[in-house]
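Starting off with a structure, shown below.
Every protein chain but one is kept in place in this view of the complex.
This part shows chain A:
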Amino acid sequence: MSSKAKSISLFDGAILAQALKGSIFKLDPRQLVRNPVIFVTEVVAAVVTLLWVRDLLSGSGTPLFSGQIAAWLWFTVIFATFSEAIAEGRGKAQADSLKRTKSDLVAKRLKAANGTDYEAIPATSLKLGDIILVEAGDLIPGDGEIIEGVASVNESAITGESAPVIRESGGDRSAVTGGTQLLSDWLKIRITTKPGETFVDRMIALIEGAERQKTPNEIALSILLSGLTLVFLIAVVTLSGLAAYSGTIMTVTVLAALLVTLIPTTIGGLLSAIGIAGMDRLIRFNVIATSGRAVEAAGDVDTLLLDKTGTITFGNRMATEFIPVDGIAEDELANAALQASLSDETAEGRSIVALAQADYGLSDNVLKGKEASFIPFAAQTRISGVDIGSRQIRKGAVDAILKFAGLSKETAPQSFQKAVDSIARTGGTPLGVAENGRLLGVIHLKDVVKPDIKERFAALRAMGIKTVMVTGDNPVTAAAIASEAGVDDFMAEATPEQKLAYIRKEQEGGRLIAMCGDGTNDAPALAQADVGVAMQSGTQAAREAGNMVDLDSSPTKLIEIVEIGKQILMTRGSLTTFSIANDVAKYFAIIPALFVATYPQLTALNIMGLHSPQSAILSAVIFNALIIIALIPLALKGVPYRPVGASALLRRNLLVYGLGGLAVPFIGIKAIDLIVAALHLV
């Protein structure tokens, strides 16, 4: 899935420099208090620094040791803020390019809605309901609804897609976005959002993380981490009393080192980076979520409502087979169908030409040099075709073709009737072909299911997600396509009300629903769904109702959105497990070091064979700080999600992050201890 995403190098130089600066600003305790674990670390670091200064001034104690502990405690805090800054930095780079599209826009405000007189005003002073004129070459100054005109618009500034799109008044394509450029014609637009609240403004705010609020799961996890911090605070503070009983006077520096290594600084430091990076991953998939809550909900989704057209099938009926009536050669039918379709520019027509060329080796210049006049499709006759001299070739709806051939249902050849029935049964559309009153056969038009979609649905099923196909087709057609695509359920002849009812019913059963849509009539369902993805090409109403906007307008993206949601939760869980498991090794480093002076026998617990008590404590603190830096890439990229079912996923992650979390610090602390001892740092 990464192949499709726009990628920013993990450690882009400019972003790194920005992030370093940002990580210093984030040390402000008033900001840091939102992250209790790191806040405690900062307080402890400040205390140890004071003690170091006291040691220096009084010339007593061990300033070399306490100085280094203080430094590494500060590094722990800075690494944590740095991880957040770097996650934000990656978003900022994108926000900056958006901001450029916004600057210095000029609006042409019409003095009267039906006139052409306008005054040029800065886009920032546009008000809700203003009518503006936009002409070819202009940048559209704000979000709005087209009230008059048709034009092509380049929306690459927000979608990254350079092909222009058509926007027109009325219908589902009447919304325009500020910052996009009009390529042709002119439009009259009614402004529908206040300045500062336009789509681009919201995007910038979201990307920059200014509007970032903790998501429900993040809050719950923060509570767990704060609770653990309190537990360890109790353990460490009371330890000084128990140690005093045993005849060991513990210095505050040592207690501080113990506390910071025990509290879950690893996950605490990376928690907000994980959330920001998750939003960022969505943005690189060209999806803008209006809230982190929705992204998280995506991970919990149980049911996906997918539109058939464009998601499951290619969206156009395509010719897949030519079935001649008895006595007609297949080639003759194919040839006739080809000639009748050569000038047919509809997708169906083109697919007939393509099939004739591919499967029957026919050439599309059969008409070259002949006098041919094309008969376009008309709603009254429901047939189209070509006249070549006296030959009249027609294709069209079955009953219309029968009429053209002078036949009726009863008088039609049995083989024709059989072919028509079998096509209808499988959900296809039969198209009759006739030449001069002679019935040639039937073209099988079929909604073609995308080639890899069945595997994707199987993967979703393994993830425990049910797929429901929504289509306006009749139940027979819908059932045929549903079984071919391998969806779990389908909704035929679906109306917006039915969709809404279906979502409500599923939600009452405790399920979370995701859907995508683009039309105004989709808006209620989009709003009701737990994850509603609106297409950027859709109406303003749809975009307002959903909690995500897909800039590429690709409905299959729901699947990626779900995966990203899951990745965020998995990354949090894995790093939490890792962080807690780390503590076991830290105990074996620090506890014998603390009490070895009183009880030399406790050396037995120094199973890592660390050099000296001070180097053991320092090594544990250094490991604790460096592990944050080492895990930043994982926090930003996320733990990879595999659609293998919860049990297999859990087994794998427990093995990697649980057992790994137990083992890694033993190796890491020992290695650091060797270096500390070799450099005579203490």
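What we mean here is this: contacts are C-beta pairs under 8 Å (C-beta built on N, C-alpha and C of every residue); 3 or more make two chains touch, one makes a residue touch a chain; residues count from 1.
The rule we apply is simple: contacts and distances are computed from a predicted model.
Peer 1: Looking only at the UniProt record of the hidden chain, which name from "1,2-phenylacetyl-CoA epoxidase subunit B", "Potassium-transporting ATPase potassium-binding subunit", "Aldehyde dehydrogenase iron-sulfur subunit" or "Spermidine/putrescine ABC transporter permease" is the right one?
Peer 2: Not shown, but named in UniProt as "Potassium-transporting ATPase potassium-binding subunit".
Peer 1: Can you say which of A:Phe39, A:Phe285, A:Tyr641 or A:Phe666 touches the chain missing from this structure?
Peer 2: A:Tyr641
Peer 1: Which of A:Thr198, A:Ser226, A:Thr290 or A:Thr471 touches the chain that is not shown?
Peer 2: Of the listed residues, the one touching the omitted chain is A:Ser226.
Peer 1: From the list A:Gly437, A:Gly464 or A:Pro633, which touches the chain that is not on show?
Peer 2: A:Gly464
Peer 1: Out of A:Thr198, A:Thr539 or A:Gln567, which residue would touch the omitted chain in the full complex?
Peer 2: Counting the whole complex, the residue in contact with the absent chain is A:Gln567.
Peer 1: Counting contacts across the full complex, list the positions on chain A that touch the omitted chain.
Peer 2: Per the touch rule, chain A residues meeting the hidden chain are 216-217, 219-221, 223-224, 226-228, 230-232, 234-246, 258, 262, 296, 299-300, 302, 461-466, 509-511, 565-567, 569-570, 572-574, 576-577, 580-581, 583-584, 587, 591, 594-595, 599, 601-602, 604-605, 641, 645-647, 649-651, 653-654, 657-658.
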